[in-house]
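Below is one structure, written out as structure tokens; the observations come after it.
Shown here: the complex without one of its protein chains, the others still in place.
And then subunit A:
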Amino acid sequence: MTFLDYAPAPESTSILGLRDEYGLFIDGEWRPGGGTSFASVSPSTERQIAMFAAADEGDVDAAVAAARKAYRTVWGPMSGRDRGKYLFRIARILQERARELAVAESLDNGKPIKETRDADVPLVAQWFFHCAGWADKLDWVGLGAGPQAHGVAAQIIPWNFPLLMLSWKIAPALAAGNTVVLKPAETTPLTAMLFADICQQAGLPAGVVNLITGAGETGSALVRHPDVDKVAFTGSTAVGREIAKALAGTSKKLTLELGGKGANIVFDDAPLDQAIEGIVNGIFFNQGQVCCAGSRLLVQENIHDAVMDRLKERMATLRLGDPLDKNTDVGAINSTAQLERITRLVDAGIAEGGEAWSAPCELPKEGYWFAPTVVTGVEASSTIAREEIFGPVLSVLTFRTPDEAIAKANNTPYGLSAGIWSDKGSRVLAVADKLRAGVVWTNTFNKFDPASPFGGYKESGYGREGGRQGMQAYLKGGK
């Protein structure tokens, strides 16, 4: 055994006290669902974790009714200061149970424990702390004095950051005085169920948070429910479009956080070693299953070969395998459907003349895996330069001048994120100013902060999450 074959260092799952079956969390209680229960499997082993109830229209109705009642009788009338107390309490419990949540998230999603432990769960707690602070300061959110909550918020979240997306949705909604019905993705419902426990542990009044599991039909019933005042969705552009259509002509407020095809632009004066790290972090963080991933690398032509050599060398050191091992850098793909999509798109990229290179790593026999891959020789017209892959696949394009970099970066129907790598401050500012993306990182990538608004341009959606703008999405101007 050589030094780099680090001995296994698996995080124990003994901290989890999982049930065999989870119901729906409605009005502060667990109840069975009307639909056919479904299993969630661990993507790294394909083993079943637990069964989850599926909410039918009757369950959705009950959840919305519980949220309405809680809004009218408890949460709406409650002072901001008291709402903040509950949110602070939840934030502290999230920190206390951080290890358990990190293990559960890694197990259910397939992402490395390193990420759930060091990124997902700490950010979840931060989000609640941040929003808790807003609860009694809503007059300063930018909507004038005495802004009002919308009422009942229907929230649908994706499978890539299950608990983090839950916190982005629930924390600002509750701080603003809304009650919520939230549906986690059907492949990753586990941490939402643990969050239900945390709501009970915090003594949150019944009906303020309702968590219903199910597939697309459940979500569709939820957003179409007539007694919902506000819809927040994070997921694919296709589903976002359906929701926007369904809500057209209603008084429901809508925010959408959809797909992306982020450009990561590397200029020839970039701090090279750090840019390589940023490229790796931009596309292989969470196996690239990140809406704001830096999936299009735009590298200045005169350093293309040097960057590729270093990037491949670095990719060869990534450790793919058991997500619960503390030394794992790249975990499993979330589902077989996602794995098929990634495979299909990469095949299309190769068929169109791209040259694919994958890090030399042994893929485990069980589970859903895709080796970190970089595709060079990609043109702006290539499928993999335009379609969101949502996997550990980097498409590489080159540019010659800053203007060309900006034009290529903006030449996408999406506009969620972008990155700039350059040592020259004036260039960074000038380029950032012209990029049509909601988030532009300079000399870093995939950094999140609850105080910073996050959201997209164009087909990446509308509305912002985080910061003052994120709070505004859950409020309307005062009387």
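The rule is simple: contacts are C-beta pairs under 8 Å (C-beta built on N, C-alpha and C of every residue); 3 or more make two chains touch, one makes a residue touch a chain; residues count from 1.
Convention: contacts and distances are computed from a predicted model.
Think of the chain that is not pictured: of "ATP-binding cassette domain-containing protein", "Deoxyribose-phosphate aldolase", "Methionine biosynthesis protein MetW" or "Homoserine O-succinyltransferase", UniProt labels it "Deoxyribose-phosphate aldolase".
Taking the complete complex into account, A:Asp423 is the one of A:Glu100, A:Glu217, A:Glu404 or A:Asp423 that touches the chain left out. Here one chain is not drawn; of A:Thr2, A:Ser251 or A:Ser426, the residue touching it is A:Thr2. Touching the missing chain, out of A:Glu29, A:Asp227 or A:Asp273, is residue A:Asp273. Mapped onto subunit A, contacts with the missing chain fall at residues 1-9, 114, 118, 269-275, 277-278, 309, 317, 326-327, 423, 443-444.
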